[in-house]
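A single protein chain has been omitted from the complex, and every remaining protein chain is retained in its original position.
Let's look at chain A:
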């Protein structure tokens, strides 16, 4: 059938084709233009980050003399100087402290939020509806309304200048957002799995460990990544609870290096700033898929 028509319409097709080719070229040109605009705007968006990285390798004297990203003289000196830190405590210490807080927070959120999510997502119990709606309300609650009494409690317990105020809430499933994320995920899992496991004699505890947790892994990864980043960046709480320089985190270290009224060592400050973004960036690029899907499905942050 095809062969017949091609021979009959070949002359008509020729002019048609040249017309469609110009149209096609116009479409491609528009697509190319669009890409150029998107890339250009993207570069503009990345400029502050690129500026930070490039400046951190520039000698102190020329950091502010040119806004350009390419420099003739590269130096590692800023990193060496910045790493020395403050008052004899090196930035290595700050990084270790931040890493400790973040990792402990991640573990806490993974354990306690998944437990609560299992109860809300799968089990039936009295007052479930009430607790669930209370949990939803806490997601929208501004932190400041509990800030002062929490501080008072922690100071009565003599926990100021310890990491407990930063880590303990994560071990009490205080970030309800992640509970909701996991509840939604658990509700999407087939219920037949639990039912057949119950028939096989599994207890609810065993179902949690053997069925729910393994299937929950994508949600657990999203939770882990976001918890890590948010605790890494949680400047406000760190500032309130930590004043001993030996306990300082990366954010506090950078803020202390930074003197708004005048600056001695910009190079060192910018080098450490660039370094402080590295762990987050590495984690993001490694787990991007989970990350962006996590936001897309639950609307995180």
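We take it that contacts are C-beta pairs under 8 Å (C-beta built on N, C-alpha and C of every residue); 3 or more make two chains touch, one makes a residue touch a chain; residues count from 1.
Here is the rule we go by: contacts and distances are computed from a predicted model.
Trainee: Given the choices "Antibiotic biosynthesis regulator FhaB", "NADH-quinone oxidoreductase subunit I", "Lactate utilisation protein B (LutB)" or "ABC transporter permease", state the protein name listed in UniProt for the chain not shown.
Mentor: Per the UniProt record, the undisplayed chain of the complex is "ABC transporter permease".
Trainee: Among A:23, A:62 or A:152, choose the residue that contacts the chain missing from this document, as touch is defined above.
Mentor: A:152
Trainee: Can you say which of A:26, A:45, A:80 or A:217 touches the chain missing from this structure?
Mentor: Only one listed residue reaches the unshown chain, and that is A:45.
Trainee: In the full complex, which residues of chain A touch the absent chain?
Mentor: 34-35, 37-39, 41-42, 45-49, 51-52, 64, 66-67, 111-113, 115-116, 118-120, 123-126, 128, 131, 134-135, 138, 140-153, 155, 169, 171-174, 176, 179, 203-205, 208, 229-230, 232-233, 235-236, 240, 251, 254-255, 258, 260-261, 269-270, 273-274, 276-277, 280-281, 284-285, 288, 292, 295-297, 299-301
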